[in-house]
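For this depiction, one protein chain was excluded, whereas all remaining protein chains were kept in their positions.
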């Protein structure tokens, strides 16, 4: 504090400190660490996601060459680095989620081994993840007349960022990693405006055009070759509470979107409804019931009103 | 410049420099500094917001322990650091806003004292701010079946970022700090896609799900236990101009949302209308009139059209 | 790798490396560099955009003074620095786009000269760009009763970030710079949620309020004094495919918005339709046909439903 | 590699890689890590030394105030932060030194506890370390007519950096921390040119003027109020080898300097000799025998030679 | 603290904190800040020295071009930036030195003006400083057969770093700036091992070869075309104390070196003696009396001793 040493100012600060330090002020919203436990780090998770993108799309986000010998070296090193970083953050996630622990020391070592196993299992999925993301790149390119090349799509389309983060997070969730998957998709949400819950199931050749404001809920099931536009909501209509007034977790409450569906901007689809394959949902439409295959839904034609002065609405 | 020293290139650059340096080219869109005045800094404001979050939610965004003795130390130091950083940026805001000053030296010292007073008053509000933010965390947790714990909500839900930034900015605005509050909410807007004007009044237990595209205007008044979804607009319908054709500032022109209201995705509510308590506003709905308490508004059921070839819309 | 040296883990990693290193795994989604070619760098492009903003709006984003002699020096140095940085990134863009090159060395020198020429031509457009952006600032200020001053608008309104990035990208695209313009507008998209394609034509005195989710497509033509709100889509309805099933590039497929039009939040206008001058398009409206001048379009009044228990939708 | 893809270049690189990867090429000079072991980090050790200086000399190297309440907070927080950082690096040092470990997991937890104990013991010595360093500051001030104030001495005299790093390292060595003490004094050596072995014993009120090139060996014992100048060597004359030709470790082989001795620039004192109290050793003198108390040693007066041309030596 | 929460550890830390927080523990070695006073910053002083080198030696340490128009811009901007940074650090130095102040607010503004005046006066000396440093560069080049070009000397010889830092510090000291000059020469001391007191007077065409360990005391007067080697000490023999036993400040106590003198490695010259022009002082010599012009001093020829076993000394 470099203040004028005025008594009044100092007193205000000291009072605030006293209250803020009281256990009943902070006990409900604080978080405890234990010794040796790594912390969840946004910076490290960001590095992890970037490292995976470097592995998936060689030459785009690093400077490695495509000389076959060198690719081999780089894949080896990137994988090794990823294994280390990911093991640590998985461990951090396990610690964050663990609440009831009594003997933290004993478990820490076990969890470290467990985190290593998960990280290795995750890395085993990367070749298949690369294949699926290739289909997403292709679908994005085909779906946008403004796209010049696959390279442009990989390099600067937000949809590729959002989908690759989702596929990474989904794989980690499948390996039962707590909290980390959610953070990874929220980071992509912040960057792209696209909010995909890591628990959603999404088929290959998926694309989202523009994307800002699109929301895909936790229990969505999306088929192949589905295309969404910006502002599309695949949400829950409402959800049952338990006897304590808390929402019941894990009930299917988001839409099923079958293969080859297109959903235009700002459309809102709520609840466990099914949009049949090959359907087209128009922009701004609000859907809360099933839609049969091959359907096309559009909004009512807007009513025109001519105001005398053209000013108000 | 490391160009080929080709005359033509150099000439183009020099011509541009000459025009850009002319007073009548830049006079309308430039900004003057005076000696000793600190500059508004996005980096420092970001640090200030993070420091406040560290104070509010101990152990989440720092590594301090919850040993009661140490918490006391940390609250003391964080508060002291916050006081310094905040005083400087408040002073920067006062300088930015000040236009007509003639004798900058004399006033600078007075404004420094004034900035210190404001910073101390702001810090005095932190205990109450912590209490209110706890209710927002609780509301967010209860409102999302996908949320696993309060910790997850605090750590990675964008709504907590947006609401805490709003509550900080709102408190600063109440202390008559110029421009800084707006910058703080715009920083949260950029990060979360949620745009809350710092002048809005928002009650406790507030939550926004997903949030991208949600807008809350400057003269909104929102009650307790209100829940919004993504893409909700609480905006102005239109606004009266003065005799010079400039908008008249400060007139109430945004909605009043009473207690326990839920507003679903993409709904648009415009003008100084009142949405009565316990009401539910459906997604994509456009509202410009009062809604009585306990109402439920939904969009017309969409008209279905079956196209022969399934291609057009 | 700092693992437990357990055979199983090591084997999993090695297997993944082997597959990821196979040419047919990565050949479709990799990118090749050649010697001496600079890489496209997000960090450098960000610095370029910031440097241009420093030139356009003196005193806001740097600390230079407005002493006329010093302004001259600063404009000279900023321009010189910009010329260097921009030449390099334009060259990087030319290299990225170039696919069929056989003799990379020979062409590199020619492309370097070409990149310098483009950079100089771009800098020649800055004085006019400053003039147009001044009209955008003015329009934003007049259109928002919450705005206190031009300074506030320049300093913290996301719309100014989005529009200035668009005008920079549009100028570069007009000089035939590949990929870079798209990256610049995507960077602004990520920061502001406003997605303006650099190929769109936008007149002066343009403003977007709040902006999150607004999309302006590649072949849009927008007149003077147009104002948009958040979530507005100026998109394509659909697009013809060529005989191979690929979208035909470059066909006009987005709306024409004439002078003095206002389009409210979440409105969706699709296809090559014309919104006549002085028209007002209401929020959440979906438009796929021409609208004559001086029109006002609003959504149907929503149907009210009173539920017994106020809970469901 | 972004080379011209010329076969010859690629082959050279591949050959080098093959040899460098052979076990017998690197086995003698490589270092193994085990899982969960922290690495020794120069950056963190530098932060640790700076943090200790902040604790010892309040207000010089941080911005805390001397308001008694705030000092308490800061001492609490700095100590807490130091405890964490130091525990980790002590553990890293223990791991570095440990060679024969078979079951790394079991020991790691024990060593973590052990590192914590050492860190706490070290922190217990800080009050006494502050007192002794105060005497060093006073001695430096009194010994240099060019010094303006204690503040100047603390803030910018290299001797204070070197002595404080030595006293920190010496205390850690006394607590049996491996390798870290040596690194801390080598960091000060690099910064100041003063090379003090952490094992040396040095009394209070110690000062070194200018200091570059001064060396104080591992088994030196230095009394109170001793002053050295630059280039002074307190070294070993020679040392006995064991039957394998390796130097026998730990034998006293460096000088004992008693109280109130002054040793001028470039003097060299070698072997386990004693310089008696109150003695003065002149510059450039080379001493390998005991010197009784109250002695003054100077170099022979130089021989003058007048060269005809004044050019050669 | 993330310890095992063991009582004993916590108690040790708390005890240390209590003692370290006692006023009589820290009162002699602490430093007070007042509001609005900038802090002395090593980082900023380093930037200042680098900025001055960029001004003095155009094109070596920046990327500006030598196109005469651009040089003008860069000199203008660098000077403007230097003026700002330097004014702030001069003010920081004035505040650091000021002890007895009662009414800090009143004086701060006056000192700010004063700091600006000094900064402007300093900048006025830069053209002459460039001229003198050119003679130092030339002398260094001529004196070292290993030097390939002036460029190499400017770019990588430590002597140029040490001498330019000295000349900067000396000019600031002449303008009565407290403490900053000493810090600047100590920074160069740390980097080069050359310790030149800013108060020394040094003529043009000065050079130091290798330089590590060379010391030039505060009251030295050095003529033109003097050349020193590494390890040379121009120091004080001893100094009178006042009645309180404190050294009397400001008495001439270091050598005068006349024009065209060469002093070889490790030579030590102590006290207010004069080394006459055109003299050569051999390596390792220790001089405490005047040396007439055109003299050559060398050390006695060393005595040879042949040991039987060749091992000891």
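For clarity, chains are labelled A, B, C, D and E in written order, and residue numbers in each chain start from 1.
Note that a contact is a pair of C-beta atoms (placed from the backbone, for glycine too) under 8 Å apart; a residue touches a chain by one contact, two chains touch by 3 or more.
Only a predicted model underlies this, so the values are computations on that prediction, with no experimental measurement involved.
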item: Candidate in contact with the missing chain, chosen from E:19, E:47 or E:71; value: E:71
item: Of C:28, C:42 or C:69, the residue in touch with the unshown chain; value: C:69
item: Options D:158, D:213 or D:255, residue touching the unrepresented chain; value: D:213
item: Sole contact to the chain not displayed, among D:57, D:96 or D:122; value: D:96
item: Residue among D:138, D:259 or D:278 touching the omitted chain; value: D:278
item: Touching residue (missing chain; options A:19, A:69, A:98 or A:273); value: A:69
item: Subunit E, residues in touch with the chain not shown (by the definition above); value: 55-60, 63, 65-66, 68, 71-72, 75-76, 79-80, 83-84, 87, 113, 116-117, 120-121, 123-124, 126-127, 130-131, 133-134, 137, 142-146, 148-152, 154-158, 191-193, 210, 212-213, 229-231, 237-238, 264-266, 270, 282-284, 288, 298-300, 302-307, 310-311, 313
item: In subunit D, positions touching the absent partner; value: 1-4, 8-9, 12-13, 15-17, 19-21, 23, 25-26, 28-33, 39-40, 96-97, 99, 178-179, 182-183, 186, 189-190, 193, 195, 197, 199, 212-213, 215, 217-218, 231, 233, 235-236, 239, 245-251, 253, 264, 266, 268, 270, 278-280, 282, 284-287, 294-300, 311-313
item: Those residues of subunit C which, in the complete complex, touch the missing chain; value: 1-2, 5, 10, 14, 17, 35-36, 63, 65, 67, 69-70, 73, 105, 108-109, 112, 116
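Here, only the chains that are shown with their structure count from here on.
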item: Pair sharing more residue contacts (C-beta pairs) when B-D is set against A-C; value: A-C
item: Centre-of-Cα separation between subunit E and subunit D, whole angstrom; value: 23
item: Between subunit D and subunit A, distance of the C-alpha-averaged centres to the nearest whole Å; value: 50
item: Subunit D residues counted as touching two or more neighbouring chains; value: 2, 35-36, 63, 65, 69-70, 72-73, 76, 80, 84, 105, 116
